[in-house]
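Note that one protein chain is taken out, while the other chains of the complex remain in position.
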Amino acid sequence: MTTPTGHRLPLLEDDGWSRRHVLQLLGMGALAACQPPREPILPYTVQPAGVVPGKPQFYATTMTLDGYATGLLVESHVGRPTKIEGNPDHPASLGATGLQHQASILDLYDPSRARLPRRREGPAGWETFVREFGPLLPGAGVPPPGEGLHFVLPPTTSPLAASLVDAVRTRYPRAAFHFHAPLYARAADEAARAAFGQVLATQRFFDRATRVLAIDADFLGTSPFGVRWSHDFAQRRRVHGPADDMNRLYVVESDLGLAGAIADHRLRARPSEVPLVFLAIARALVRGSPRAPDALRGALERLPADLPHAPWAEAAARDLLQHAGDCVVIVGDTQPAEVHVLAHALNDLLGNVGRTVAYTPTAIVEAGEASFGLEPLLAAMDARAVSTLVLLDVDPVRDAFADDRFGARMAQVPQTVCLSLRETATAKASRWFLPGTHWLESWGDARAFDGTLSLRQPLVRPLYGGHDALEVLAVFAGLADTNPWRLLRTLHQRTGAAPTDATWNAAVQRGLFPGTAFAEVAAAFRADAVAPAVNAMATRARPGGIEIALRPDPRLHDGTFAHNEWLLELPDPITRVSWDNPAHVSHATARRLDLHEGDVVEVRWNDRSLRIPVLPTEGVADDTLALTLGWGAWVARERDVVGTDAYPLRTRAAPWDLAGATVEPIERPRPVGGTERVRVELASGQPHIDMHDRPILLHDTLETFRNQPDFVRPHDDRRPSLYGAWTQHGPQWGMSIDLGTCTGCATCVIACQAENNIPTVGRIGTAKGRAMHWLRIDRYRLGTGEDDVQLLPQPMLCQHCEKAPCEYVCPVNATVHSPDGLNEMVYNRCIGTRFCSNNCPYKVRRFNFLEYNDYEAETPKMQKNPDVTVRARGVMEKCTYCVQRIRTAQIEARIERRELRDGEVRTACQAACPTGAIVFGQVSDPNSGVAALQGLPHSYAVLQHELGTEPRTRYLAHLRNENEEVPA
Amino acid sequence: MDTRAESAAYSKAVDEPSVLLTRAPDAVLTRRLLAPIWVGGITWKVLFLVTAGGTAIMALAIAYTVITGIGVWGNDIPVAWAYAITNFVWWIGIGHAGTFISAILLLLEQPWRTSINRFAEAMTLFAVLNAAMFPVLHLGRPWLAYWIFPYPSTMQVWPQFRSALPWDAAAISTYGTVSLIFWYLGLVPDLAAARDTAPTLLKRRLYGIFALGWRGSSAHWNHYRIAYGILGGLATPLVLSVHTVVSFDFAIAQLPGWHSTIFPPYFVAGAIYSGFAMVITLMVPIRRIFGLHEVITTRHLEAVAKMTLVTGSIVYYAYAVETFLAWYGGSEFEMYTMLKDRISGPYAWIVWIVYGINFVAPNLFWFRRIRRSAIALFAISIFINVAMWLERFFLIVTSLHRDFLPSSWRMYLPTFVDGAIILGTLFFFLFLFLLFLRFVPFVPISEVKELRHELAKEERELAERAKEAAHGR
Partner (left out) sequence: MAGDLLAEFEEPEALVEAIHLLREAGLRELESFTPYPIRDVQEALDLPRSRIPLYCLAAGLAAGAYAYLIQWWMNGFDYPLNVGGRPLDSAPAFIPSTFEGTVLGASLAAFFGVLAFAGLPRLWHPVFEVEGFERASIDRFFLRVGCDQERFDVHRVLPLLREARALRVVELPEARE
């Protein structure tokens, strides 16, 4: 028998060959279909029963990143999840989302997901697996008490997972569990244990802080709490009038992060320097505060007098002291424990604890315990004491420390079981492989950063017939019923979280159990912890040579999203490079080493080496090479490995910062003789960052704004026009973007891509300048010099000009103005002259140079938003202000015989924005939020005065809160 | 009698080389001028095959583009126009010299135009044909190009006439049509002559059909002359309007370097300038190959060279003015494009090549020796053709690749398909031209005879006066 695509199906002799597996194979023949989950799922808000065809429904569910829950609402069209929004009720979201949340919908439909369970080489069914390891024949696979049975799991906050782990332990007392994730900050746990005697989570309340000191912490970017923290930070950043107050951000870091890019004062420091600068600040603080504990004072005073960047540190310290009690000192997860300890000490010293900082129990199961990390497992494997190794949703072969040689060790384990979404390196090395499930395909639970218990309800049955890690645990626990939904219900009935159907349904509908956040813990800081910490920091070796900073990737995180085309094509929020992760190096160092953009270099550190292209870029510390982790996966769309995998450089001794490396450009013989540099062309989303003193991204200091609130007026006032105003009627739409609170995280870009069916064009297309993003994040360099500059973000999308230059040059009326002020693009009418793009001063129009949509693969089509046209080759497209959402809302209002409410229409970018920088609405309604914002003194339209385009999209100028005491 | 001496006397009298040197009887002259269409040569066959091959390349490149999408070209955002529009402007410009010669010089009663106007017009036709391909080809969806015309559409969504592109469509189609009928009308009497000297019945019938039964009767000539004059009168403003409209494609946009009021005169001058260069490029070899030194004389070379000098100087003046106005206008964007990017930007080398050639080449024509040397003219004309292509290229690309927001600045790099198409159109142009040389009398025979008839009278009178003067002394 053969599938429609002619795949020869193996004979069905294996007992595991149920109808489902045939379907799975047919799935490969592109027959995968969206089916509702078998268990009852409930829409977010109460909606008409059943599914109204053509009318999307929203379901509350939960996505975990690094184990922490973020509550989301998923838009579903007749059973097809198409778009992800934030869950306003959820503390980690407050209605907003992060990059990865927006993009993960694409992974659900990724055709390159694993489809087929197998044992050794041959296919084998789930039933076979259950029979081998499950309860039916006790001990068939592994005899109790589970001697040599080891599990590797990612760190989890899920009570269900915890209970199943316990269940497995009761069946197999000797079984060992190991929690592993490459980015997990064990240092923070160790520090907490050292500082408070127990593992605690540190909660920061940036919405209460007027001063923030971030030590190598991109708390707005790569942190798993970035969404919530960005929201809180913006609360104190937002300035609407001269009277408003504004927080001030100090950042010390080696590589430019989102927070650093918008910081009021940022210090470039080599990885080995960062702790010393921190010490300098600490000492200045201690000297400035009489009531500093002696232990701390003593330890700091014993330090050598000449700490780097002392003047900067002292200025910052003075400022923090003046705002003692309403400031936050935060240290990045990539810093060692002692630095975290010092941070705890300083927050304590500044009296922030209880006001801007608090401590709660950690949501991570068994955090800080022996089960964390792979060390015991490695030892056991060396001792040949591992008989069965079960790896669930982890890929240690790829992301464990290089010197763990996990792959080699694992090869000696007789029985290995691996479950994951894809055929990972670990999967390929395993005897048993089971396809995993996407989080939208299976039930589960998890806790948010503050402990809030969140529910994960699936929106579809596993597309490729996968199984959840929870089910595998249940099998090993010997449970007869491994259905996660029933497990979940019974568990939470037992715990009392959801005793009744009503409470359960309510929780499922809201996606969380209200009031389950952890209570704050009154933790006393142990003064005796500080001295060892300070000494450890001071004595930290600081050898010369090139230092390497390994960092999480702002797009791919730890590599979980290495196959996500949206994230791969998204220009890096800072360097604007897409489809690659070049090593960042400062311009000065690049000149010293004679390195140029795209040069492939050989990075050597001890006995390890790596070949990677370099990118001279802004804000990188000198003599430092900043690499991001998580790249180097083979991507089907490119039929190639994308980016460079930096894990091979990562060792247990130096997980983040490597000192004493060498960098050598690679030469190759030229055919004509001689040699030449090996170079790659980096696909940059924005080659030029110099604003050429043009009034595009208007910015100034808070002081200037207070003295002259309308400093933007000269670039915004309208010049007399020959054309009279067009008489408009009905609602008039407009947008306001606050450049003061925009962090440039680019979540809006992906949200727009997901909402508007925007295709990807691949590495070559992006390099050619054909990326299709309707909304892009421009970065402009502020300040003189190359390295010590600010890189300010400016979201750039169709400005919906009332005197639109694009419209009058279209020969076929394909782009015209709607009565409600939208610049409309009529795809069917477009013949593709591209004159409109030429005449668009903002260059926000995108052209389908080729056929960018895949009409072959079945599953990616399911993600498409049915309310938005999929554009064919040869037509122009651009931002529509999410007109489909406007019209839907207008129809709703018409049906309910009422006026549109302000804020009823939210564009995809606005809904996703963590800081609420984007506000959309009716400018014709004086009481609307957008009208108020556009009326602010520092609201301006880009190039309005210069070109008279009269855009409907207006920006609030960027303001920075400078401390003149800080030396430049 | 010694015809050479006679014409020499004439030359002295008017102090210029004669526009016509032949004294052969009408019958002989006619036979000689018609000979190429009756007997083909091996050279022609070879050239024909070569150019046919080149045309095939063009056809393939075009097919590939239409099937795959214009993504196979180098265009991107922001540089959404590049080679195709460059080729369009270049070709249409070349066409202009033909009309200029046949129409404007007709009105100015320049006798020297006679011998070359026929193939100048043919040049126009084929250039317009080539040019007209590109506005269609460069579309994202070429098969919908007709939407730009106000045809009775059931969708009732009409063209948008505020855009310069419908103006283009109108101008190009009008220009093509008028050039064709102008050319054909002038051809009818010669087709009749071809009909009447055809060696075989088939050819006689074919040419007879195209000759429409022309008899050269007094009534025919009466209306013919009037209509021909009117067409000349109409073609004159037309040719000026066409490149004006072409220049609007850029001038109505607000891009720095495009948005300039000098564009219409600038473009028209540039067009005629490049057109005359192409006339030289074609005229010199034809004159040599078919031994037409008696019909296309040094006088023609000189006249064309002078035209090139005049128009070239206008073009150079335009360079100066648009640059000056960029500075004088004070727009920072204009200033950046004109005074910085073009002068020292990544495409500056092209700009300087153009400025260099267009300054040196025409000014060489101040020298009579160069004006009269066919070889020199030919060489220079090639340079001018190249320079004028490059000029259109940097005009389009430098304004696009760095406009208002530096965030969207990008370079443009052509692909091999871009190259294949422009190369192919060159072959296609020569291909059509070879067909024209082979099957159509490419020197207007009746006009030449008429001209000679009048010159003969003129010369007789001059000779008389010369004799009387001699006797008088």
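Should a chain be cited, it is by its letter among A and B, assigned in written order, with residues numbered from 1 in that chain.
Here is the rule we go by: a contact is a pair of C-beta atoms (placed from the backbone, for glycine too) under 8 Å apart; a residue touches a chain by one contact, two chains touch by 3 or more.
What you are looking at is a predicted structure, and each value in this text was computed from that prediction instead of being measured.
Student: Looking at B:213, B:285 or B:419, which makes contact with the chain not pictured?
Tutor: From the options B:213, B:285 or B:419, the contact with the absent chain belongs to B:213.
Student: Based on the whole complex, identify which of B:171, B:338 or B:377 touches the chain you can't see.
Tutor: B:171
Student: Hey, which of A:509, A:617 or A:813 is the one touching the hidden chain?
Tutor: From the options A:509, A:617 or A:813, the contact with the absent chain belongs to A:813.
Student: Given the contact definition stated above, which residue among B:45, B:453 or B:467 touches the chain not shown here?
Tutor: B:453
Student: By the contact definition given up top, give the residues of chain B that touch the hidden chain.
Tutor: Interface residues of chain B facing the absent chain: 25-27, 30, 150, 156-162, 164, 166-167, 170-171, 173-174, 177-178, 181-182, 185, 189, 192-193, 195-197, 208-209, 212-227, 230-231, 234-235, 237-238, 241, 244-245, 248, 446-447, 449-450, 453.
Student: Just checking the interface: what residues of chain A touch the absent partner chain?
Tutor: Residue positions of chain A that touch the missing chain: 723-726, 801-808, 810, 813, 816-819, 950.
The working rule: only the chains that are shown with their structure count from here on.
Student: CA centre of chain A versus CA centre of chain B: separation in Å?
Tutor: Their C-alpha centroids are separated by 60 Å.
Student: Tell me, which parts of chain B touch chain A in their complex?
Tutor: That would be residues 68-72, 74-81, 138-141, 144-145, 147-148, 157-160, 162-166, 169, 249, 252-255, 331-333, 336, 400, 403-410 of chain B.
Student: Which part of chain A faces chain B closely enough to touch in the complex?
Tutor: Residue positions touching the partner: 686-694, 696, 765, 768-770, 776, 778-780, 794, 796, 805, 808-813, 829-835, 837-839, 841-843, 845-851, 873-876, 942-943, 946-947.
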